[in-house]
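With one protein chain held back, the other chains of the complex are shown just where they sit.
Chains: A and B, in written order; residue numbering restarts at 1 for each.
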Amino acid sequence: MSGEEFVPLSLTPLLIGTFAAIACALPGNFLVLRKQALIGDAISHVVLPGIVVAFILTGAISTWPMMLGAAGAAVVAVVMIEAIRRLGQIEPGAAMGVVFTTMFAAGVLLLEQTDTSTVHLDVEHALYGNLESLIWLDAVGWSSLLDIDALAGLPPELLRIALTLAAVSVFTWLFWRPLKISTFDEGFARTIGIRTGPLGFALVITAAIAAVAAFDAVGSIIVIAMFICPPAAARMMTNRLETQIAWSVAFAVTSAVLGYVLAGYGPLWLGMADAVSAAGMIATVAGLILAVAAIWGPCRTRAGAPGSA
Amino acid sequence: MTLELAANHGVSVQENGLGSSPLAIRGLTVSYGQKPAVFSVDMTVQPGAMTAIIGPNGAGKSTLLKAALGIVPALSGQVTVYGDALEKQRARIAYVPQRASVDWDFPTRVIDVVLMGLSRQLGLLGRVRARHMACAMDCLNRVGMRDFADRQIGQLSGGQQQRVFLARALAQDADLYLLDEPFAGVDAATEKAIIAVLKALKEAGKTVVVVHHDLATVTDYFDHVFLINTSKVAEGPVNQAFTAETLQAAYGGRLATAQIDQISRALG
Partner (left out) sequence: MLWDALTLQLGYNASLVAIGAALLGVSAGVTGTFLFLRKRALVSDAISHATLPGVCLAFMVLVAFGGDGRNLLGLLAGSALSAWVGLLCMNWLTRHTRLAEDAAIGAVLSVFFGFGIVLLTVIQTMGVGRQAGLEGFLLGSTAGMLWADALIIAVGGAATLVLVMILRRPMTMVAFDPEYAAARGLPVHRIDLAMMGLVMAVTVVGLKIVGLILIVALLIIPAVTARFWTERSDRVVLLAGVAGGVSGYVGAALSASAPNLPTGPIIVLVSFALFALSLLLAPVRGVLAAVLRHLRFQRRVHIRQGLLALAQGQKIYEPLTLRLLKRAGLARADGVATEAGKARAAKALRDEKRWEIVRADQAHEATAALYDGLRDIETVLTRDQIAEIDRQIGGPQGVVA
């Protein structure tokens, strides 16, 4: 395909999908190891009410209030889950189930009660986004990458997700050591002065930020799939955390690129006229990668015989 | 106990009366739910000694240690480390948790676990350099696990896992070592190796506190004991505090008379 076609139509969605996938997969590694994988699921469900509330308060579809609303909803959800778990002595899975379904239901109800006929805000969009529409109309070819005027016309989602990815990467890099130690051995982490409570909360907030930014561009299915599938597949490839992170990033990129290409061109190859959902296809590819890793991955089963000697 | 301590003149004595012992606890109560697991316990760890914390199952041994280190919240009570607040003296403490408390399926190697002990020196972003690596390898060597440095931790036996934990504590190069049931479910060779390392630490002037459950080895391994059954039963040098009476008081009916006789005979 020529640059004239590729750059305006496919480059930006590909980049956005890839950045979103990596931004979710990075914190996903720790969430999966901490057996908190479903926090990602919960967060991506509560983004909807956050956005709806932001819309009701501001009366317009503007990005920053909505991102703030979504992030706020994620924080509220995490605090509520923690409160129900502690106060009611309810196991975390059930506490999560109570909170995210309720908040999602509230979001749907609010949406129904609000007149959103003039704006593009509906549940389907929230679920699977619209990656395909994030095109770069000002581009005419590869040369546009150097053209300031054309660059100004980049979809704003690209900049946001790139910034988010940078922030998530910095967080992971900066707190690598405490994150690793407290995930492995929380008691020990506390004795060497790591504040495990705030750190765990920061991890969840980072995941929430990644989820909100990714959600804005690609919808919540990619978010859940990328939190879990690449890290889970990566865990079956290696027994070292550093290597696992690298694998998870590789899997995230592969899912995003392959999923986007298959969604865009796969149906054409099969003789159908229209493309299918890119978000759905990216999740599907991530699942296939996980399946392959689960069947053939070198470290797919639990090691030897731990426990008592 | 506290009255005796008051004679000890340090700056902090005026403030809280806890002296400058490596670990001093007063009035510590911890409860899970409505029943205290540890009730109003005072403890003063002797510097340079090896102390065993002894008591029946569920007597609050591990809870005492965890609450002293702030791992579980206390309902009331005060703790000082070397006469200072715990937070200020973290660097002087090395803690070895129970083996069962961590996820052994975690993707990491033996050497990485030992390097965790150096994380205070390394800080957030410090690179692991050759000297850190050498230090970690040396610690592994001291517990006889040098050859396992590159193994995934889940592939180790229970005894080997325990030794790796001890190596991590050694890497911390602390003054006060706190170990929670290090001999639970380990093989005889490991037990011997661990006790040798602990005795070497004591020779080097360090203070060691061990939650221990095997009464038969107390006199061989330790010079001080702390008997607990929810509240403190006795505390002192082995030959004074580890007696048939104190054991009877700590274990009550849970220890057969024959066992107590045997131990008191061993004590001479």
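Simple rule for what comes next: a contact is a pair of C-beta atoms (placed from the backbone, for glycine too) under 8 Å apart; a residue touches a chain by one contact, two chains touch by 3 or more.
This one's a predicted model, so the numbers in the text were calculated from it and none came from an experiment.
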Displayed chains contacting the withheld chain: A, B
Given A:V46, A:A71 or A:M96, the one touching the chain that is not displayed: A:M96
Residue among A:F104, A:W136, A:F175 or A:W247 touching the omitted chain: A:F104
Contact residue for the chain not shown (choose from A:I61, A:A167, A:I205 or A:V276): A:V276
Chain not shown: contacting residue from A:L9, A:I56, A:V76 or A:L127: A:L127
Chain B, residues in touch with the chain not shown (by the definition above): 2-3, 16-17, 26-27, 29, 31, 34-36, 39-40, 75-78, 105, 229-231, 245, 248-249, 252-254, 257
Touching residues on chain A - with respect to the absent chain: 32, 35-38, 40-41, 45, 84, 87-91, 93-98, 101-102, 104-106, 108-109, 112-113, 123-124, 127-128, 221-222, 224-225, 227-229, 231-232, 235-236, 263, 267, 272-277, 279-284, 286-287, 290, 294, 297, 299-302
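Note that in this section only the chains that are shown with their structure count from here on.
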Between chain B and chain A, distance of the C-alpha-averaged centres to the nearest whole Å: 42
Chain B to chain A touching residues, read off their complex: 66, 69-71, 87, 90, 93-95, 97, 101-109, 112-113, 116, 119-120, 122, 124-125, 152, 154-161, 168, 172, 185-187, 190
Footprint of chain B on chain A - complex, ascending: 33, 173-175, 177-178, 180-181, 183-185, 187-188, 190-193, 235, 238-241, 243-244, 299, 302-309
